[in-house]
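What follows is a single structure, written as structure tokens, with notes after it.
Complex shown without one protein chain; remaining protein chains in place.
We call the chains A and B, going by the order they appear; numbering starts again at 1 in every chain.
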Amino acid sequence: MRVGLFIPCYINQLYPQVAIATLELLEKLNVDVYYPNEQTCCGQPLGNSGYEDDSKGACEVFVENFKEYDYIVGPSGSCIYHVKKHFDILEQTSEVIKVRNNAYELCEFIVKVLGKTDLGAKFPHKVGLHKSCHGLRGLHLGSCSERMDSHFSTEEDLLNNVNGLELMSLNRKDECCGFGGTFSVFEEAISVKMGKDRIQDHLDNGVEVITGADHSCLMHLEGMINRNNQPIKVMHIAEILNSSI
Amino acid sequence: MGRDAILKSIKNNKPTLIPSPEINLESFEEEIDVLTAFKEKVALVGGTIIELDSVKNIDTKIKSLYPNISKIISCVDESQLGTILISEKTDPHKLESIELAIVKGELGVAENGAVWISENDFPIRVLPFITNDLTLILNKKNICSNLHEAYKLIGKRKRTFGLFISGPSKTADIEQCLVIGAQGAMSLTILLIDN
Partner (left out) sequence: MNHAKKAAIFNKNEAKVNWHDKALWYVREKRDNAAHDVKGWEYLREVASGIKANVLSDLDTYLIEFESNATKNGIKVHWASDAEEHNKIVHKVLETHNAKKVVKSKSMLTEECHLNPYLESKGIEVVDTDLGEYIVQIAKETPSHIVLPAIHKTKEEVDALFQEHLGTTPSNGNPEYLTNEARKHLRNKFLEADVAITGVNFAVAETGGIVVCTNEGNADMGAHLAPVHIACMGIEKIIPKEEHLGVFLRLLARSATGQPITTYSSHFNKPSEGSELHIIIVDNGRTEQLSREDFRSSLHCIRCGACMNTCPIYRRSGGHSYDATIPGPIGSILSPGKDLTKHSSLPFASTLCGSCSNVCPVKINIHEQLYKWRQLIVKDVKQPVVKKTVLKIVGKVLRNRTLYNLAGKSARFMLKYAPRFMVYSKLNAWGKARELPEIKNENFDTWYKINRKNNG
């Protein structure tokens, strides 16, 4: 099994520690992981802004970089969702289909493909899980509160097995953080208000560290926490899972 | 413009026929005690529900619930409390000051505490709405589980006017505060009888 590591552009540039944690985690799980170094971006920011056609080039580069791997794994629910859902704008060659079918968000890959939930990690803190929308509702990483399905959550399965980690309960379990890509800039007032409310929910419930599977959400929340000097930290789930194993 | 233009536009724009889905009603079936569920739901929607031992007790019960009422219309044989007579020819505006209407309920629905009543049961359509208080007489055997069953049971009726009525009129339009008694009847009482 050869796994191509997909690192979203903004993680590469701004949060390399998340990429490093992802890589190390997969290696510790004995995965044969490769990093195609010509990769750029999945094209999501363009698609979401209405410039789907202009993103075709980026999507093609993605397929080109990842077509030879059995699985493509990335620490980002929204990017993986974009590949699986919106790469329908490309001609559906066997390579495109293969890439779309085998792209996995990190937690999903660990639980569904590797079949592991207990990674032997240790993180003795009060943690709040932010269930990022694209991963939750797009990739079905878990059940969502507005649907009448039985409860399940890929991220919770992993976090509940982390030694010492206390998963705190939130008032609104899966409300959007307000990042939404260019939404965060073009509808700044609402974006900030939504982020503020999310952070407050975590603070109100005693959370010390907010985590999730999508660093775009976390970047947005962390930006506000830092501006307002709030006593709460933000870490990608890969960093928590990788921290002590 | 108008009918032909609309129908032509639809014909040009509609997609290929998609067949109507088969509905598997068993998916909704539950093992519930319909009487208990019905009573709970009536209370939930703001109605009052009282089980009577005998049909003969209807008038006594109503008198005890509404001791000071004088303008009463009874549309049921089981009650002699009516003080005002009406027919299909009565001007509906004349019902403005009616305090209590007693009407037969044909069918109760357990899932939502609703009762089906129709023009068969009252001669003037506005009556169950314009009356200040409304009492329905319902045979406890005529309670079904859900709306799918209800529509089967009322499916053979002569269709003129009818309604599912669930509790008294209400509104929450002022800051989401629930207020019982909006434009329709201020209260709804269901007397359950066993015939």
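Throughout what follows, a residue touches a chain if its C-beta (ideal position, glycine included) is under 8 Å from a C-beta of that chain, and two chains touch if they have at least 3 such contacts.
The shown structure was predicted, so the numbers you read here are calculated from the model rather than taken from an experiment.
*Asks:* Write down which of B:T135, B:S169 or B:T189 is the residue touching the left-out chain.
*Replies:* B:S169
*Asks:* For the chain that's not shown, point to the residue among A:L29, A:V113, A:C144 or A:L203 touching it.
*Replies:* In the complete complex, the chain left out is touched by residue A:C144.
*Asks:* Looking at A:G128, A:G142 or A:G180, which residue reaches the missing chain?
*Replies:* Residue touching the chain left out of view: A:G180.
*Asks:* May I ask you to list the residues on subunit A that touch the chain which is not drawn?
*Replies:* So the residues of subunit A touching the missing chain come out as 7, 9, 11-17, 19-20, 23, 33-38, 40-41, 43, 45-58, 60-61, 86, 133-134, 137-138, 144-149, 172, 174-176, 178-195, 197, 219-220, 222-224, 226-227.
*Asks:* For the chain that got dropped from the picture, name the residues of subunit B it touches.
*Replies:* On the side of subunit B, residues 1-3, 5-7, 9-21, 23-24, 27-30, 41, 44-45, 88, 92-93, 96, 111-114, 119, 124-126, 129-130, 146-148, 150-152, 155, 159-177, 179, 181-185 touch the unshown chain.
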